[in-house]
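With one protein chain removed, the remaining protein chains of the complex are shown where they sit.
And then chain A:
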Amino acid sequence: MTGFTTERLGWRPWLAPLAEDELTDAHHEALVDRARAASPYFRLLARDPDVLHARTKTDQDIFYNPDGGLPRAERELAATATSRHNGCVFCASVHARFAGHYSKRPDDVRRLLDEGVDARQDARWRAIIDAAVSLAATPSALGAEHLAALRAAGLDDLAISDLVHAGAFFGWANRLMLSLGEPTQEEQ
(Lines give C-alpha, C1' and ligand atoms only; values in the text may rest on other atoms or scores of the structure.)
Protein backbone atom coordinates (compact mmCIF):
# COMPACT_ATOMS: atom_id res chain seq x y z
CA MET A 1 0.00 0.00 0.00
CA THR A 2 1.16 3.51 -0.77
CA GLY A 3 0.87 6.30 1.78
CA PHE A 4 -2.07 8.60 2.38
CA THR A 5 -3.50 10.14 -0.76
CA THR A 6 -6.40 12.23 -1.97
CA GLU A 7 -6.67 10.12 -5.11
CA ARG A 8 -9.78 8.05 -5.71
CA LEU A 9 -9.20 4.51 -4.49
CA GLY A 10 -11.15 1.31 -4.85
CA TRP A 11 -11.83 -1.12 -2.01
CA ARG A 12 -11.73 -4.92 -2.24
CA PRO A 13 -13.54 -7.02 0.39
CA TRP A 14 -11.94 -10.04 2.03
CA LEU A 15 -15.32 -11.70 2.56
CA ALA A 16 -18.00 -12.27 -0.05
CA PRO A 17 -20.50 -9.40 -0.30
CA LEU A 18 -24.09 -10.28 -1.15
CA ALA A 19 -24.63 -10.36 -4.91
CA GLU A 20 -26.70 -7.51 -6.30
CA ASP A 21 -29.42 -9.93 -7.42
CA GLU A 22 -29.56 -11.42 -3.90
CA LEU A 23 -30.66 -8.11 -2.38
CA THR A 24 -34.22 -8.09 -1.06
CA ASP A 25 -36.36 -5.05 -0.29
CA ALA A 26 -35.15 -5.29 3.30
CA HIS A 27 -31.54 -5.09 2.10
CA HIS A 28 -32.32 -2.08 -0.07
CA GLU A 29 -33.94 -0.39 2.89
CA ALA A 30 -30.81 -1.08 4.92
CA LEU A 31 -28.65 0.44 2.21
CA VAL A 32 -30.84 3.61 2.47
CA ASP A 33 -29.50 5.06 -0.78
CA ARG A 34 -30.21 2.70 -3.69
CA ALA A 35 -26.97 3.60 -5.48
CA ARG A 36 -25.04 1.99 -2.64
CA ALA A 37 -26.02 -1.46 -3.98
CA ALA A 38 -23.13 -1.00 -6.43
CA SER A 39 -20.62 -0.86 -3.56
CA PRO A 40 -19.04 -4.15 -2.41
CA TYR A 41 -18.46 -2.56 0.99
CA PHE A 42 -22.13 -1.84 1.59
CA ARG A 43 -23.22 -5.16 0.09
CA LEU A 44 -20.89 -6.90 2.53
CA LEU A 45 -22.33 -4.95 5.48
CA ALA A 46 -25.81 -5.87 4.16
CA ARG A 47 -25.17 -9.33 5.65
CA ASP A 48 -26.41 -7.69 8.87
CA PRO A 49 -29.03 -5.30 7.48
CA ASP A 50 -30.38 -3.87 10.75
CA VAL A 51 -26.95 -2.73 11.90
CA LEU A 52 -26.12 -1.38 8.44
CA HIS A 53 -29.33 0.66 8.41
CA ALA A 54 -28.58 2.18 11.82
CA ARG A 55 -24.98 2.87 10.77
CA THR A 56 -26.00 4.67 7.59
CA LYS A 57 -28.72 6.84 9.18
CA THR A 58 -26.35 7.80 11.99
CA ASP A 59 -23.62 8.66 9.48
CA GLN A 60 -25.87 10.82 7.32
CA ASP A 61 -27.23 12.92 10.17
CA ILE A 62 -23.78 13.47 11.68
CA PHE A 63 -22.27 14.65 8.40
CA TYR A 64 -25.15 16.10 6.37
CA ASN A 65 -27.49 17.76 8.89
CA PRO A 66 -27.24 21.46 7.93
CA ASP A 67 -28.93 22.83 11.11
CA GLY A 68 -26.12 24.83 12.69
CA GLY A 69 -23.19 23.36 14.57
CA LEU A 70 -19.88 22.57 12.93
CA PRO A 71 -19.59 23.49 9.23
CA ARG A 72 -19.52 20.45 6.92
CA ALA A 73 -15.88 21.17 6.02
CA GLU A 74 -14.83 20.76 9.62
CA ARG A 75 -16.93 17.65 10.25
CA GLU A 76 -14.99 16.21 7.31
CA LEU A 77 -11.75 17.53 8.78
CA ALA A 78 -12.45 15.64 12.01
CA ALA A 79 -13.18 12.49 9.98
CA THR A 80 -9.93 12.93 8.06
CA ALA A 81 -7.81 13.53 11.17
CA THR A 82 -9.32 10.48 12.89
CA SER A 83 -8.71 8.31 9.82
CA ARG A 84 -5.16 9.63 9.46
CA HIS A 85 -4.43 8.79 13.11
CA ASN A 86 -6.02 5.33 13.01
CA GLY A 87 -4.31 4.53 9.72
CA CYS A 88 -7.30 4.19 7.38
CA VAL A 89 -5.88 5.20 3.99
CA PHE A 90 -9.19 4.61 2.21
CA CYS A 91 -11.39 6.64 4.62
CA ALA A 92 -8.78 9.41 4.76
CA SER A 93 -8.72 9.68 0.95
CA VAL A 94 -12.49 10.12 0.68
CA HIS A 95 -12.89 12.56 3.54
CA ALA A 96 -9.78 14.56 2.75
CA ARG A 97 -11.33 15.27 -0.65
CA PHE A 98 -14.55 16.41 1.04
CA ALA A 99 -12.67 18.49 3.62
CA GLY A 100 -10.57 20.15 0.93
CA HIS A 101 -13.59 20.81 -1.27
CA TYR A 102 -15.89 22.28 1.39
CA SER A 103 -13.17 24.33 3.10
CA LYS A 104 -11.53 25.41 -0.17
CA ARG A 105 -8.26 24.68 1.63
CA PRO A 106 -7.03 21.53 -0.13
CA ASP A 107 -3.37 22.38 0.59
CA ASP A 108 -3.97 22.44 4.34
CA VAL A 109 -5.79 19.10 4.15
CA ARG A 110 -3.02 17.72 2.00
CA ARG A 111 -0.47 18.67 4.66
CA LEU A 112 -2.50 16.75 7.25
CA LEU A 113 -2.22 13.65 5.06
CA ASP A 114 1.41 14.12 4.04
CA GLU A 115 2.95 15.16 7.34
CA GLY A 116 0.42 13.76 9.78
CA VAL A 117 -1.84 15.05 12.52
CA ASP A 118 0.90 17.27 13.99
CA ALA A 119 1.46 19.18 10.74
CA ARG A 120 1.16 22.98 10.99
CA GLN A 121 -2.42 24.34 10.87
CA ASP A 122 -4.16 27.54 11.93
CA ALA A 123 -5.48 27.79 15.50
CA ARG A 124 -9.02 26.63 14.75
CA TRP A 125 -7.99 23.58 12.72
CA ARG A 126 -5.29 22.84 15.30
CA ALA A 127 -7.96 22.68 18.02
CA ILE A 128 -10.26 20.50 15.90
CA ILE A 129 -7.53 18.08 14.86
CA ASP A 130 -6.15 17.81 18.40
CA ALA A 131 -9.60 17.06 19.80
CA ALA A 132 -10.33 14.43 17.13
CA VAL A 133 -6.96 12.73 17.66
CA SER A 134 -7.39 12.71 21.44
CA LEU A 135 -10.84 11.19 21.09
CA ALA A 136 -9.47 8.55 18.69
CA ALA A 137 -7.06 7.27 21.34
CA THR A 138 -7.94 4.14 23.31
CA PRO A 139 -8.56 4.90 26.12
CA SER A 140 -9.85 8.31 25.02
CA ALA A 141 -7.58 11.22 25.92
CA LEU A 142 -10.16 13.95 25.27
CA GLY A 143 -10.23 16.36 28.20
CA ALA A 144 -11.52 19.72 29.42
CA GLU A 145 -8.43 21.40 27.92
CA HIS A 146 -9.54 20.31 24.44
CA LEU A 147 -13.02 21.73 24.98
CA ALA A 148 -11.50 25.00 26.20
CA ALA A 149 -9.34 25.22 23.05
CA LEU A 150 -12.37 24.53 20.86
CA ARG A 151 -14.40 27.25 22.59
CA ALA A 152 -11.48 29.67 22.23
CA ALA A 153 -11.48 28.85 18.52
CA GLY A 154 -15.15 29.81 18.27
CA LEU A 155 -16.97 26.47 18.50
CA ASP A 156 -20.27 26.45 20.37
CA ASP A 157 -21.72 23.42 22.14
CA LEU A 158 -23.49 22.05 19.09
CA ALA A 159 -20.31 22.41 17.05
CA ILE A 160 -18.33 20.56 19.73
CA SER A 161 -20.97 17.84 19.83
CA ASP A 162 -20.76 17.56 16.03
CA LEU A 163 -16.99 17.21 16.24
CA VAL A 164 -17.34 14.48 18.88
CA HIS A 165 -19.85 12.62 16.73
CA ALA A 166 -17.83 12.97 13.51
CA GLY A 167 -14.67 11.73 15.22
CA ALA A 168 -16.47 8.94 17.06
CA PHE A 169 -18.21 7.84 13.89
CA PHE A 170 -14.84 7.34 12.24
CA GLY A 171 -13.84 5.22 15.20
CA TRP A 172 -16.63 3.00 13.85
CA ALA A 173 -16.06 3.39 10.10
CA ASN A 174 -12.24 3.05 10.13
CA ARG A 175 -12.45 -0.26 11.95
CA LEU A 176 -14.82 -1.74 9.39
CA MET A 177 -12.94 -0.44 6.34
CA LEU A 178 -9.56 -1.54 7.68
CA SER A 179 -10.57 -5.01 8.81
CA LEU A 180 -13.04 -6.27 6.18
CA GLY A 181 -11.02 -5.48 3.06
CA GLU A 182 -8.32 -3.29 1.57
CA PRO A 183 -7.91 -0.27 -0.68
CA THR A 184 -6.95 -0.79 -4.32
CA GLN A 185 -5.45 1.59 -6.84
CA GLU A 186 -8.37 1.35 -9.24
CA GLU A 187 -11.63 2.98 -8.37
CA GLN A 188 -14.52 0.53 -8.50
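We adopt the following convention: a residue touches a chain if its C-beta (ideal position, glycine included) is under 8 Å from a C-beta of that chain, and two chains touch if they have at least 3 such contacts; residues count from 1.
We adopt the following convention: contacts and distances are computed from a predicted model.
For the chain that is left out, the UniProt protein name among "CMD domain protein", "Multisubunit sodium/proton antiporter, MrpD subunit (2.A.63.1)", "Alkylation response protein AidB-like acyl-CoA dehydrogenase" or "NADH-quinone oxidoreductase subunit F" is "CMD domain protein". Shown as candidates are A:A38, A:A54 or A:A152; the residue that touches the absent chain is A:A54. Looking at chain A, the residues touching the absent chain are 1-4, 14-16, 44-45, 47-48, 50-55, 57-58, 60-62, 65, 67-69, 85-88, 116, 135-140, 142-144, 147, 151, 156-158, 160-165, 167-169, 171-176, 178-180, 182.
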